[in-house]
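One protein chain is absent from this view; the other protein chains keep their places.
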Amino acid sequence: MKFNGRNISVSPDALIGENVRIGDNAVIYAGVRIGDDSIICNDVTLGEPLNAYYSDDAYVNPPTILGPGALIRSHSIIYAGCTIGAGFSSGHHCVIRENAVFGDHCSIGTMTDIEGEVQIGDYCRLHSNVHIAQTCSIGNYVWFYPFSVMTNDPYPPSIDIRGGHVGDYTQVAVHAIILPGVEVGENCLIGANAVVSKTVPSFSLAMGDPASVVMDLRNYIVMGKGRPYPWMRRFDRGMPWEGIGFENWLNQQPAKAERA
Amino acid sequence: MKFNGRNISVSPDALIGENVRIGDNAVIYAGVRIGDDSIICNDVTLGEPLNAYYSDDAYVNPPTILGPGALIRSHSIIYAGCTIGAGFSSGHHCVIRENAVFGDHCSIGTMTDIEGEVQIGDYCRLHSNVHIAQTCSIGNYVWFYPFSVMTNDPYPPSIDIRGGHVGDYTQVAVHAIILPGVEVGENCLIGANAVVSKTVPSFSLAMGDPASVVMDLRNYIVMGKGRPYPWMRRFDRGMPWEGIGFENWLNQQPAKAERA
Partner (left out) sequence: MKFNGRNISVSPDALIGENVRIGDNAVIYAGVRIGDDSIICNDVTLGEPLNAYYSDDAYVNPPTILGPGALIRSHSIIYAGCTIGAGFSSGHHCVIRENAVFGDHCSIGTMTDIEGEVQIGDYCRLHSNVHIAQTCSIGNYVWFYPFSVMTNDPYPPSIDIRGGHVGDYTQVAVHAIILPGVEVGENCLIGANAVVSKTVPSFSLAMGDPASVVMDLRNYIVMGKGRPYPWMRRFDRGMPWEGIGFENWLNQQPAKAERA
C-alpha cells in the first residue's frame, strides 16, 4: 500500500537503481542517485536543494549518492551533496543537511538531525533525536543515544566553528554533550547527561558535568556479568563480526588489528 | 479545509467508525480500527507496517486499535500493533512504534517518540519531545515534560534491555532521565535535568545528577501557597475528578482508595 506511485515527483536527472521502491508523495530531486534494492518510503525527500536554489537561476543541484540497500523511512529529508554508503537506514522525520558523509551500514533514528559537512564512518548507530553539528566527525561502530549532541562553536556565536571527533567503538549515552572541538577516544563510554569539555583518552568511562574520567573501562566489572567493555566481544547484532566473533573478524582485518 | 478527501489512502481492510474525519494525504493501512468520533488530521499515518512488510510477501499487518474520540494531529505516525484507548490526542510529528499500549484519555505532545512495547496507563500527559524507550512502563495520571526520557539499556549496546517504571501521579520534569530498569514510585516529582539511577520511593522529590531524594513531597511548603503536592487536590483539568474533587472521586474508586 505504500508504493502506489501516487503524487510522486522524480526528477528526470535522478538515477534510480534496480529494484528500488518509491513511496507515495516522495520527491527525488535532480542529481540524486539511488542504489539498487533501496526502499524510499512515503513523503521522503532526497536531494533537497541548497539555499541558492531559491535565488540563483543557474543553480545546479549537487550530486546526492545513496548506496544500495537503503531504507529511508517516511518524512525524512536528505539534502543534496550527501554521500551515504550501502545499507543505510533512517527513522522518520530525520534531516541530513548538505555534504554529510556516511560510511556503510549506518542507521539513524527518528528525528535525528545531522547538520552539514559531517563525516560519519561505518556501522554507526545514531538513535532518535541525536544532533550532530557541522564539521563534526565520528569514527566506526559508534553509537549515540537520544538527545546526545556534538557541538561546534566554542564562543557562540562565531564563524570559527570547530567540530570534535568521537573515536571507533565509543558509546555516547542519552543527553550527553560533546563540547566544540573535543576529541573523544576509541572504546569510551560517555555517561548519561555528561558534558565533555576536554580530551577523553581511549577506554575511558567519562561522567558528570563537566565530565571527568572515572575509570578505565577495561577494569569495569559488573557482579555476575563480568567485564561489559569493550562491548564487541558480547554484542554483534548488525555488526560485521555477527556470528563469527569479534576476535575472528578482527584477525581478518589486518589494518584494524594493529590498534585494537 | 482539512477534510477534502484529497490524496487519501485508506485500506479496504481498515475499519473506520462513525463520524470519523480523515485529513488530506492521510494513509490508513490494513488492520487499523478507528473508534467513533475520531479526527485524523492531514498527513497522518495509522498502522505503519513493521519491517517485515518490505521483505515478506506473506506479511500481514497486525491490528492497530485507536479508541473513540481520538484527535491525531498532522504528520504523526502510529505503527501497526498499537492499542490506544479512548480520548487519545497527539501533537504533530509524533511517532508511536509497534505494540505500544496506551490506556484511556492520554495525550502526547509534538515530536514525542514512543518506542515499541511500551505500556502507558490512563490519563497520562507526555509533552513535546518526550522519548520513552522500548519495554518501559508508566502508570496512570503521570506527566512527562519536554526532553525527558526513559531509557532501557544498562550496558549499551546490549540485547539485555530493561525498561523502568514510573508510578501513578508522578511528574517527570524537563530533561530528566530515568536510567534503565529504575523504578520510580507514585506521587513523585523528578526535578529538571535529574538523572535517576536507583529506586525512588513514593512521595519523593528527587533532584540532581545522580538524583537523590531531597524531601518527602508531603512536607514541601511554598510560602503563600501551602503544600503543592500531592497535586491532585489543586489540579483537575482533564482529569476524571474534574469538577467533583479528588477525594470525592477517589471515594468512588474502591480499588484505588486503598493505596492513596
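Every chain is named by a letter (A and B) in the order it is written, and numbering of its residues begins at 1.
One rule holds in what follows: contacts are C-beta pairs under 8 Å (C-beta built on N, C-alpha and C of every residue); 3 or more make two chains touch, one makes a residue touch a chain.
Because the structure is predicted, anything quoted here is derived from the model rather than measured.
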Listed residues B:A26, B:I39 or B:L126, member touching the removed chain: B:I39
Contacting the left-out chain in the complete assembly, out of B:A192, B:V214 or B:I244: B:A192
Footprint left on chain B by the chain that the document does not show: 1-2, 4, 6-7, 21, 24-25, 39, 42-43, 71, 74-75, 91-93, 110-111, 125, 128-129, 143, 145-147, 171, 173-175, 189, 192-193, 208-209, 222, 225, 228-229, 231, 234-235, 237
For chain A, residues in touch with the removed chain: 7, 9, 11, 25, 27, 29-30, 43, 45, 48-49, 53-54, 75, 77, 93, 95, 111, 113, 115, 129, 131, 133, 147, 149, 151, 153, 155-159, 175, 177, 179, 193, 195, 209
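Throughout what follows, only the chains that are shown with their structure count from here on.
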Chain A and chain B, separation of their C-alpha mean positions in angstrom: 28
